[in-house]
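Please read through the structure below; I'll follow up with questions.
Note that this complex is displayed minus one protein chain, with the remaining chains in position.
As written, the chain order gives the labels A and B, with residue 1 at the start of each chain.
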Amino acid sequence: MSSVSLPAGIEPSGPRPRHVTATRIGIYAFLLIAALFFLIPLIVMIMTSMKSMSEIRGGNIFALPMQPTLDYWVKAWSSACTGRDCYGLAPGFFNSVKITVLSVPVSIVIAMINGYALSFWRFRGSELMFAILLFGAFVPFQVLVYPIIFGLSRVGLFGTLPGIVIVHTIFGMPILTLLFRNFFASLPVELFKAARVDGAGFWRIFFSVMLPMSVPITIVAVILQVTGIWNDFIFGLVFAGRENMPMTVQLNNIVRTSTGTVEYSTNMAATVLTGAVPLIVYFVSGKWFVRGIAAGAVKG
Amino acid sequence: MSTSVEIKDLSLNYGTVTVLDRLNLEVGKGEFIVLLGPSGCGKSTLLNCIAGLLDISAGQIFISGKNVTWDEPKDRGIGMVFQSYALYPQMTVEKNMSFGLRVAGMPKPEVDARVKRAAEILQLESLLQRKPVELSGGQRQRVAIGRALVRDVDVFLFDEPLSNLDAKLRNDLRVEIKRLHHRLKNTMIYVTHDQIEAMTLADRIAIMKNGVIQQLADPHTIYNKPTNLFVAGFIGSPSMNFIRGDLTGGALNIDGASIPLANYEFKAPMNGAAVLGVRPEHVVVGEEAQKMPFQVESEIEIVEPMGADTIAWTKLGGQSLTFRADAEVRLVPGQKVLIGFDPGRGSVFNGESGERI
Partner (left out) sequence: MMIVAIGVFVIGITFTVVLSFTNSKLFPSFNFVGWRQYEILWSTPRWVQSVTNIWFYGFGHIVLCMGVGFALAVAMDQRIRGEDAFRTIFLYPFALSAVITGLVWQLMLDPIWGFQAFVRSLGFADFTFAPLANGETALIGMIVASVWNGVGVTMAILLAGLRGIDEEIWKAARVDGIPAWRTYVSIVVPMMRGAVATALVLLVVNVVRTFDIVIAMTGGGPGIATQMPATYVIDNINSRNVGHGMAAATCMLAPIAVLIIIQAVFRWRASRRGRTTS
């Protein structure tokens, strides 16, 4: 906006007149096109899951379903085949629920205590421990997969529910500890000192002072863990065993099992069902989810 | 003195919240105006409106006779200095000062000449190749001033420039800004919440509250003839004593005493609830008090020795009264002393409206 030459007789007064500039249009156009790119796969996924196979063959993926049906959702849920078994996704769903419900509280409680200890109780080697934990956040899982398989089978937990819970807890540890440590480190030290002067010990301070203040960060951690564990594929694939296979693994198996032409209706119905839980968490939690990303983003 | 900056009926609303309310202000060429007030009074907002950094809701702004209401900040002929310095961190001092000029396409010799002059005025020559992180707070603020200086403009705007500095540096830089004003003779509009800065720097002070200028006057008038209770209480440390009473027949009646106001110059004489404002340093003690039109015996409650002088707390007609005594006068709590003052030097306000009468 350079100084506009005005017709004689008009004295500038009040707010600047708003011009719809080309830049402004460009920005909105860019954002809208981007939004379209992000939304289309979701729309296609949902629409396809409601179309019959003949309709998919006849039309195109962007067309609205002419006779919307939830038959494929039912099939995906209860009777789609993975290999020889035809129980649908339902067992996977309940396995994922079990794994998530057990892993989330365990990992968060431990990480919370760790973060608290690391930020307020300096002990010998606490810096080193933190550095190693930080390093752990970077290590590719595949590097550790075999040693953990070996270790878990030694104690008879490989392929069991406790086994997969332990794995999630260990791998959730770096990022969660970091999250809590950064949160506790942002609290004023005076709070901690005042409690110590009052004679409170490690646990007393934790339960009466720190815990009540950590509600927001705990919500962030829960969201992070629920979506993370629900979406996990590789740990479930390797460690859960046939009995506890999570939904994502089962989804992949169903899709891989299709014989002949790919039955996209069922596949997409199964995909929608698997994605529903994290999507609901995301849309309900909104800004908390964004905070989780910002907080979980490893700070250099 | 011709007008440099003129503000006509300027209003700024955010939705239903009024930040500035039909404000008028005329600043003479070469004048140093300080906008003073508590936080949230709209002083920084007003400065940002003058700079063109905020879009106003109504009114007009003229700078050097030109209507700049719709102009971009760069076209208004202003330079601005910010509280956080707002230096470009990855550029050297020289680049910080020259960046705007180079972007505007000014020929290099001209840019160099201007930077050289600004550096010389602000004694930054030896720091030109440093980056902001390598400078002290005071040096950074000098660079920020330099960045405004090279723009070669008529009007300088300062937005709390010294607030981030410690007390010692603040005093030094304050004097430097004053010296700069004497040398450059530019119009300067300066926002602060620090009354010492305002009193020492300003040709005129505009005291603001709730988006309205309460009083616009030279420091002496502001201090001695405050226009209302707010201005009277805001300026001065320790703050002015307010004695509430009933004004009848040219005297203020309070609990157990009557203060004669015979030699006070009333603007608008009245009867009824009124407040007498007395500066702590206008209250005297002991022998001197005997010469005063109003005298009273009172008991010292608390004493605060400040070194150069002593602040003492006492009561007058049940109301708290502080006064400033010479450090040589020995005062102890519980002691009964004679205090006195000349009500004619004080200020009388309407007890209801708070306006000076």
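Note that in this section a contact is a pair of C-beta atoms (placed from the backbone, for glycine too) under 8 Å apart; a residue touches a chain by one contact, two chains touch by 3 or more.
Everything numeric here is computed off the predicted structure, so don't read it as measured data.
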Quiz item: If you put the missing chain back into the full complex, which of the shown chains would it touch?
Solution: A, B
Self-check item: Contact residue for the chain not shown (choose from B:Val17, B:Val103 or B:Ala268)
Solution: B:Val103
Quiz item: Given the full complex, what residues of chain B touch the hidden partner chain?
Solution: 48, 51-53, 72-75, 78-80, 82-91, 99-100, 103-104, 133-134, 144, 147-148, 151, 159
Practice problem: Tell me where the left-out chain touches chain A, residue by residue. | Solution: 24, 27-28, 30-31, 34-35, 37-42, 44-45, 48, 56, 60-62, 110, 113-114, 117, 129, 132-133, 135-151, 169-170, 173-174, 177, 227, 230-234, 238, 248, 251-252, 255-256, 262, 264, 267-268, 271, 274-275, 278-279, 281-283, 286, 289-290, 293-294, 297-300
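Here, only the chains that are shown with their structure count from here on.
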Self-check item: Geometric centre distance via CA averages, chain B-chain A, whole Å
Solution: 54
Quiz item: Which part of chain A faces chain B closely enough to touch in the complex?
Solution: 1-4, 11-17
Exercise. Would you mind writing out the residues of chain B in touch with chain A in their complex?
Key: 55-60, 67-72, 75
